[in-house]
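And then chain A:
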Amino acid sequence: MTTNDIINPANLVYAKAPIMNDVPMHYCPGCSHGVVHKLIAEIIGDMDMQEKTIAIAPVGCGVFAYKYLDVDWQQAAHGRAPAVATAAKRLLPDRLVFTYQGDGDLAAIGTAETIHACNRGENIAIIFINNGIYGMTGGQMAPTTLGGMKSSTSPNGRTVPLNGHPLDITKLLAQLDGTCYVTRQAVHTIAAVRKTKKAIQKAFENSMAGKGTSIVEVVSTCSSGWKMTPEASNDWMVENMFPAYPLGDLKNE
Partner candidate 1 sequence: MSESKKHNTEEVRLMKGNEAIAHAAIRCGCDGYFGYPITPQSEIMETMMELEPWNTTGMVVLQAESETSSINMVYGAAGCGKKSMTSSSSPGVSLMQEGISYIAAGELPCLIVNVMRGGPGLGTIQPSQADYFQAVKGGGHGDYKLITLAPASVQEMADHTVLAFELAFKYRTPAMILADGIIGQMMEKVVLPPFQPRMTEAEIAEKCPWATLGKPAWRKPNIITTLSLDAHEMEETNIRLQAKYREIENNEVLYEEFLCDDAEYLVIGFGTCARVSQKAVEMCRAEGIKVGLLRPITLFPFPTVAISKHADKVKSMLTVEMSAGQMVEDVRLAVNGRVPVEFYGRMGGVVPSPDEVYEVLKSKLVNK
Partner candidate 2 sequence: MKEEIIIAGFGGQGVLSMGKILAYSGLMQGQEVSWMPSYGPEQRGGTANVTVILSDERISSPVLNSYDTAIILNQPSLEKFESQVKPGGTLIFDGNGFHKFPTRKDINVYRIDATEYSYANNTSKTMNMIILGGLLKVRPIVQIVNVLKGLKKSLPDRHHHLLGVNEKALHIGMDLIKKME
């Protein structure tokens, strides 16, 4: 059997999604971003929406998302992606408009934009990567940083008197009448990846059906920021993040 015999379409069990650009990613080993990017690329392809997609990138590690997915992108100012997406979707209602944001972007500096876009029920999807830390700027405390969790701006662990409580913004967004689908997923196991893919697809379908705002939170790891190996990060996430941010649908209308 030659190599050419093996590389045969009939034997194909897995391929890179065509919408993924063939460039090296800047994400650290073990980071959840790459997996979520791949899922988005697959879904846009499955839905045949490449020509109709306007994606909004955040400030944070996800800022370079526009390098990896072969669709039109706008990179928003820090936290403002839901406002940018609001205008794009209102002016081009037949487009698939989604934001891709981290916890600092969505739940700290952009809280107002997030809440009001959701409250207006903008027909957009929000993909929310929650790793409890500011990855890009070097591991500072985020609004979602857990109690006692160490970061470069909470070197002895987050305390309530100094920093307040971890913000469960997804739970908050589920309360708003403008949201139609609010779910929390993860990508640490194959089963979880499959569930997340279904969730993102549902969010995209909702926005095209004009049902309101959909939020898919992906509880994620940040090996570099957490200063753990990728494997230990996954274990730590299951043990510590999941109790604070339990997986599952918070709203599904």
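Criterion: a contact is a pair of C-beta atoms (placed from the backbone, for glycine too) under 8 Å apart; a residue touches a chain by one contact, two chains touch by 3 or more; residues count from 1.
Candidates were picked such that all candidates are chains of the complex that A comes from, given by their letters.
Please read all numbers here as calculations on a predicted model, not as lab measurements.
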(request) Name the candidate, out of 1 or 2, that touches chain A somewhere in the complex. (result) 1
(message) Touching residues of chain A toward candidate 1 in the complex: what are they?
(response) 50-54, 56-57, 63, 66, 70-77, 80, 83-88, 90-92, 95, 112-113, 116
